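Input: one structure, supplied below.
Missing here: one protein chain of the complex. Every other protein chain is in place.
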Amino acid sequence: MSASSPSSRSTGFTASVWVARIAILVGALVFLEQAPGTWVPKLFLAKPSAVGERLGEWMGFGDEDPILWDALRTTLLHAGIGLICGTVLALVIAFVVWRSTVLARSVEPLMAVIHNVPRITLIPLFVFWLGNGDAPINVYVIGTAFFPMFYNALQGWRAADRQVIDVLSIMGARPRHIFATYLLPQSREFILSGLLIAAPLTLVAAIVGEMLVGTGIGGMLSLYRVSFDADGLYTATVVASAVGVAINTAVGRVNRRHRTRMLETGGL
Amino acid sequence: MSVGASVEVRSISHTFPATKGNEPVAVLDDVSLSIAPGEFVALIGPSGCGKSTLLNMVGGLIRPDEGEVVYAGSAVGAVNTDVGYMTQRDTLLPWLTVEANVALPLRFRREGKADIKGLVTDALDRMGLGGFARSYPGQLSGGMRSRVMIARTLVYRPRTILMDEPLGALDALLRLKMQDELLEMWRRESATVLYVTHDIEEALALADRVFVFSARPARVLAELAVPGERPRDTRREKDLVAMYDVVWKTLREELDP
Partner (left out) sequence: MIGPSLARLSALPSMPRWMQNGLVTLAFLGLWQLVVSVGLQDEFWVSSPQLIVERLGDWQEGGELWDNLLPTLRVALTGFLLAAVAAMVVAVALASSRWLDEVLGWYLDVIYALPKPALVPMFLFALGLGDSPKYVLVVLIVFFVFYYNLRAGLGEPRANLRNALGILGARRRDVVLYLELPTLVPYLVASARIGAPLALVGTVFAEFFTATPGMGNLIERASTTIDATGLLAGVAVLTVIGALVDNMLRRLDLRIGRWRA
């Protein structure tokens, strides 16, 4: 997202940019390494070296339990399952709403109202109803993935060219033919863009849910915070950040290749 | 009444530098024109041959690599605010009302508020836009937006008016009507007009003289003085029909590389 046009920049410019970037990074790391204990009370920040060490332990080096992989898998499963289920649900409901104007008139206002309720505040309620396991998290993540995909799908299908559909009908195509030959290929574009918007959101949603329930990476964040384990907390934060950056980078790459426009939804 | 300025283009050559992925483009090759005050001159030639660039130079928006533009006796250096510039593309500010748009050049010239109001109302009435002063450009049709641009151009009485295919976006019927209005306006203002167009008939209908340009890099291929009082019947007056053939033949060779 930075300004482009590489041909007009000299190699000197590019070099100085990279030097500056690395300098900032190194400076930050050095500060973090030195600060605790000297400038800043020991508990506030964690040394990068300590973080690295803890990370190694979590990965299983030195005979420790490799808890990292379990946590990662839990979180990614929460996010992934929620994304897929939310997407399928959204597509089904959007399709039904699109086909039936009567249903549209009752469902759409309902969606608008539900969409207005701040979902995060409902997580404790879900926990209350569904217990302290995966269920409340899954419900929350599904809810997060549902809305962008629902609106995308509805908009995409409503933009479908009626003339094409009419012509196909005259040629003898049945609804399922029309769906297969026109609607489905045309939908690929917005389904993809919906997935790209929802993916980072589901990751964040999974972690948020886990923070309140206690599993996965979110659970680790909660745990180390309340047990005043600075190294653990910062290491977990680094892990969560890494996953977030990885997903966003992957999404960005796919985006650039397919040039879809993304909503700035802020990530909550 | 304002009197038009003279415009002289002396041996102008210009090349656009290379951009990302493109070669440098030579657009003008030793072009010279001499336009008398109050003349209506048409510039016709294939697309992209540099006619617009030439207009930009008269407007002071681009400095030519070689040669110079002499406007009313002095060389053009900075942006030339004594000209009016009408393009095909909409250059109205969409967030201002019609009357605010037309008032802009007067505002920029720091005229007094009372004077501005009067001049703007005048200009709008002359273009038949009286009732639309408070509308926004987005609410108007293409033809009306053209009229607003004309009003905005005339309100500050420029001595020269540059027009770059101003009627290009209009449908054929509207274009004929607007051509009449342009002539009407030109007669009233006595300004010098440089009119770029693709349409040979339009050029012959409107101009005193027609300059025919080659393909890029543009050179002046021919200069024709158009006979007859306006309004002209370009389809039936023999001289004009013959002239049309000449121009068309000249241009056709330029179009086939």
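Per-chain residue numbering starts at 1, and chain names A and B are given in the order in which the chains are listed.
Quick note on the criterion: contacts are C-beta pairs under 8 Å (C-beta built on N, C-alpha and C of every residue); 3 or more make two chains touch, one makes a residue touch a chain.
From a predicted model like this one, the values you see are computed outputs, not experimental measurements.
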Check: Just one of B:64, B:105 or B:166 touches the chain that is missing; which is it?
Finding: B:105
Next item on the list: Could you tell me which of B:15, B:34 or B:87 touches the chain that is not displayed?
Entry: B:87
Next item on the list: From the listed residues B:19, B:32 or B:139, report the one that touches the chain absent from this view.
Entry: B:139
Check: Can you name the residues of chain A that touch the chain not displayed here?
Finding: 1-3, 9, 13, 16-17, 20-21, 24, 43-45, 102, 105-106, 109-110, 112-113, 116-118, 120-122, 124-125, 127-129, 200, 203-204, 207-208, 211-212, 217-218, 221-222, 224-225, 230, 233-234, 236-237, 240-241, 243-245, 247-249, 263-268
Check: Of the residues in chain B, which ones touch the absent chain?
Finding: 56, 59-61, 79-81, 83-85, 87, 89, 91, 93-96, 104-105, 107-109, 136-139, 152, 156
